[in-house]
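The complex appears here minus one protein chain, its other protein chains still in place.
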Amino acid sequence: MSYEIVIGLEVHLQLNTKSKVFCGCSTDFGSAPNTQTCPVCLGFPGSLPVLNRLSLELGARVAIALNCQIAKEIRFDRKNYFYPDLPKDYQISQFDQPLAQRGVLNIITDEAEKKIRIRRVHLEEDTGKLFHQKDSSLIDFNRSGIPLLEIVSEPDMNSPEEAYLYLTALKSVLEYLDVSDCNMEEGSLRCDANISIRKKGDKELGTKTEIKNMNSFKGVKAALEYESKRQIDLLEDGKRIIQETRLYNVERCITEPMRSKEEAHDYRYFPEPDLVPFYFKEDFLRDIEKGIPELPEPKRNRFIKDYQLSNYDAAVIVSDKDTADYFEKCARLHGNPKTVANWLMGDISAYMKENGIVIKNLNLKPERLSGMLRMIDSGVITGKIAKTLLIEIIKTGTDPEELVKEKGLEQISDINLLENAVDEAVAENQKSVVDFKNGKDNAVMFLVGRVMQKTKGRANPNKVNEMLREKLKGAK
Amino acid sequence: MAINKDTVKYTANLARIELSDEELDQFTGQLDRILAYVDKLDTLKADDLKPTSHVLKMKNVYREDVVKSSLSASDAIKNAPLAENNLFKVPKIIDIEA
Partner (left out) sequence: MELNTLTAHNLADLLKKGDISPIDICNNIIDKIEKTENKLCALAHFDKEKALERCGNLDKAAEKNLLWGIPFFIKDNICVKDELTTCSSRILKNFKPPYNATVIGKLTDLGAVLMGKTNMDEFAFGSSTETSCYGPTRNPWDTERIPGGSSGGSAAAVAGDEAIFALGSDTGGSIRQPASLCGVVGLKPTYGRVSRYGLIAFASSLDQIGPITKDVEDAAILLKAISGHDEMDSTSADVLVPDYLSGMKKSVKGLKIGVPKEYFIEGMDKEVKDSLKIAIDKLEKLGAVCEDMSLPHTEYAVSVYYLVATAEASSNLARFDGVQYGLRADNVKSMMDMYKKTRKEGFGDEAKRRIILGTFALSSGYYDAYYAKALKVRTLIKTDFDEAFQKFDAIVTPTSPTAAFKIGEKTRDPLTMYLSDIFTISANLAGIPGISIPCGFTKNNLPIGLQILGKPFDEEMILRIAYNYEQNTDWHKRKPKL
């Protein structure tokens, strides 16, 4: 029997604001416990929330980028449930009038482009953080009140791979918008999944489970792979799937039902009386829209068209905004995008990976890279020299021209300067001379190699070739 | 009857209040009387009305994204029934949800 996997994802994103969503406490990561708290984010009685304007703007930025409809009137609600990391025992969130609804994000699968619909985007406050000890749990409220954007997809993904692609595409968009650190390990991006199985062709959705506790995109994929197989196995055996929340066990790569008894949720949402409604003015939204940079998808298409990059190269380069910006600058400066792309995805990428740095911190100005590439083009240096030169430029931060001069790395094309080396090579390798005379044209290449060695790679190989042929002809 | 013991018990649990049997009896009777009184709202047709959750006509009240000073950790935990290393301490929680 053939089954279809149905997956929907809920992403929680910490927004990059300096202060929390409803109070002035700092959002810095990694401070000492409970040093970034105040009566508001500790839920002390009598304290009241006041909305951080930037958090709503960043939320709107994401919503617009995901092609959502922004609500005419935005309201906040209280989601009531008891939990020790929730200081007021309710969370200020949005229920029936969220920030935005009905968006879409495209992913590229092996076969084709696929639209994943976004159900809703809403703003809420983060909870505190729990630490579990042997007999007790400890709470740090530094995280409490950091603005969270919840992005809920429709159940439009049909494989763990698609879920992975969705997250990658979403993260890429979010990074372009510069709204969040998107760091799953630090918890600035979190993801829960709903997954169910149905027979191919069925209209009705199967019973779903909710999977939590995944801390990387690969983890999401692995958890969904495990869970989809588990559900299919159950169905194959004629068993039923129980609707439940399951936790991903990272060590064992499996999902497990929660140990605590799960109650039926009754969040008793009602309008938050401590906040007033919010309306975006048309021109304000237009300003936000204008401030949104070119997003990965249109950028990729443009790179393919304008720079004749391959689909693959374009996709790799645009997946990171800084890389895309860097590429474009270099391509414009140098004029040959394909060469730039090759260097970027080859030597430069390898260097960054080896040294654990990102392009933003790479000590290689686009002007320097294009300068070096121009020196190859004009024959000042050889491609071989360039490979070592690149590392030198990055490490010393010197201009390629200066470095080449200082180290004397220019290509040698002057016959007078090459004369000695050519003569030596001929004198030392008489066998090759004989071979050549006997019609082995390749023998000349061996002699070129000897000359290159003698000049430490600086000789212009074409010139040397020319000179050798001339010399050997004369000797005939 | 507008409310019975089971519902009161369920609701008290939602509100995390333990009730004794006497309290359960007493509250069920009292709440039933109150709800019976409240039922007079049913005589009004209100389906088409806009709800008033707030009387003010205010909108768009914000603060700018500016960091203000926080409490010291010792002030934050000063009222805590139990704390350890400036962290609030509670009985061990199982799983990530209660």
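Note that the chains are named A and B in the order they appear, and that numbering of residues resets to 1 at the start of each chain.
Quick note on the criterion: a contact is a pair of C-beta atoms (placed from the backbone, for glycine too) under 8 Å apart; a residue touches a chain by one contact, two chains touch by 3 or more.
Quick caveat: nothing in here was measured; it's all calculated off a predicted structure.
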Of A:Val50, A:Ile232, A:Leu285 or A:Leu333, the residue in touch with the unshown chain: A:Val50
Residue among A:Ile195, A:Ile211 or A:Leu275 that touches the chain left out of view: A:Leu275
Residues of subunit A in contact with the chain not shown: 39, 42-51, 78, 80, 82, 84, 87-90, 137, 139, 266, 268-270, 273-276
Where the unshown chain meets subunit B, residue by residue: 3, 7-8, 11-19, 23, 27, 30-31, 33-34, 37-38, 40-42, 44, 46-47, 49-56, 58, 61, 63, 71, 75-82, 88, 90-93, 98
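The definition used in the following text is that only the chains that are shown with their structure count from here on.
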Separation of subunit A from subunit B, taking each centre as the mean of its C-alpha atoms, in whole Å: 41
Contacting residues of subunit A [partner subunit B, same complex]: 17-19, 23-26, 32-39, 42, 50-56, 82-84, 130-141, 212-213, 245, 247, 258-260, 262, 266, 268, 270-271, 273, 275-279
List of subunit B residues in touch with subunit A within their complex: 14, 16, 53-54, 56, 58-73, 76-77, 84-98
